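Questions regarding the structure given below will be posed in turn.
Note that one protein chain of the assembly has been removed; the remaining protein chains are unaltered in position.
Presenting chain A:
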Amino acid sequence: MRALLLATAALVAAPVAAQDHSAHAGHSASTQDPVAGNEAESHAHGASANQPAAEHAVVDHSAMDHSTMDHSKMDQPATDRSAMDHSTMDHSAMDHSEMDHGAVPVPSSGPPPRALEGPRHAADVIFGAAAMAPSREQLALENGGFRGGSFMFDRLETRVGQGEDLYLWDAQGWYGGDIDKLWIKSEGEGAFGGAVESAEVQALWSHAIDPWFDLQAGVRYDLEPRSRAHAVIGVQGLAPYMFEVDAAAFLSDRGDLTARIEAEYDQRITQRLILQPRAEIVLAAQDVRPAGVGAGLSSIEAGLRLRYEIAREFAPYIGVDYEAKLGRTADFARADGERPDRVFFLLGVRAWF
């Protein structure tokens, strides 16, 4: 009798069970395991038949695949099987509370319609929408709305070589949120007591395109050796194997196309002592004779810096750097009476705020 009663309940409930089982297959694998872990227990409880029929009525079993179920495990001690006509029984309407539900995935549907009833924001009803609105905005700001910035001298160093001693700065700063930032970069070089040999500044919009890389686009302005504006497009971020990479192409207001690729890697010797190999290459699509740049791979730079992080924000370093102009760029240098390659010993500091 009880089984019949339950079956009736399930039948009545079937039309109202408008649950979306479309995502069922995809989720079954992920929802099944924890249930399966409970198999023995839930079976035991199912067998004790202490689950009210009403709960099961809202589950639309008709959409379930029972082909893999072992009906022989069904435990129906209270049922007089001889009185039942199994030939007309619709198994889709059977109550399965006495089966091992551990093997049946729970449907992963959306919330029931009643979940959308009532006020949009519960607290508005009690405190008023006007009182709640500012706190709701504040909540969003405090939980994901981070905006901040940083400014870093990646390299601020004295370069001691065969000729006069040089200074170099390579700085960048940003301000913004997780995805979009304003990014400022500047680098330059000069001789102590002499003129600034080169100086540039970039202003870029930086947009996260994947977990590790930003696409950066904007302008670069060269102050020295001669005023020149460039459009910039590039990527900056962390490459596999933990290489910090910054690669950008520059199109000057004279139509000259160049590119620069920098990569550096932090090898920790101890928690605070870090050896950083760094490489930079410059490419040009054409000769830019006034800048002494020849088409092709025009120069390379390879450096090794050993820094000690007194604090994460402040790390003095020593190092060595090798610069070489290549190909036509080297030819231009020689023609101008310069050495095409140089070695420097470095003394500097990496610092950020």
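Definition applied: a residue touches a chain if its C-beta (ideal position, glycine included) is under 8 Å from a C-beta of that chain, and two chains touch if they have at least 3 such contacts; residues count from 1.
In the analysis below, contacts and distances are computed from a predicted model.
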Exercise for the section: Tell me the UniProt name of the left-out chain, picking from "Copper resistance system multicopper oxidase", "Rod shape-determining protein MreD", "Chemotaxis protein CheA" or "Glutamate synthase large subunit-like protein". Expected result: "Copper resistance system multicopper oxidase"
Exercise for the section: Out of A:Pro134, A:Gly193, A:Gly255 or A:Gly337, point to the residue that touches the absent chain in the complete complex. Expected result: A:Pro134
Completion exercise
Interface residues of chain A toward the undisplayed chain are 19, 27, 30-31, 33-35, 37-38, 41-42, 44-45, 50-51, 55-56, 58-59, 97, 101, 105-109, 111-118, 121-123, 126-127, 131-132, 134-140, 142-146, 148, 150, 178-179, 208-212, 238-242, 267-272, 312, 352
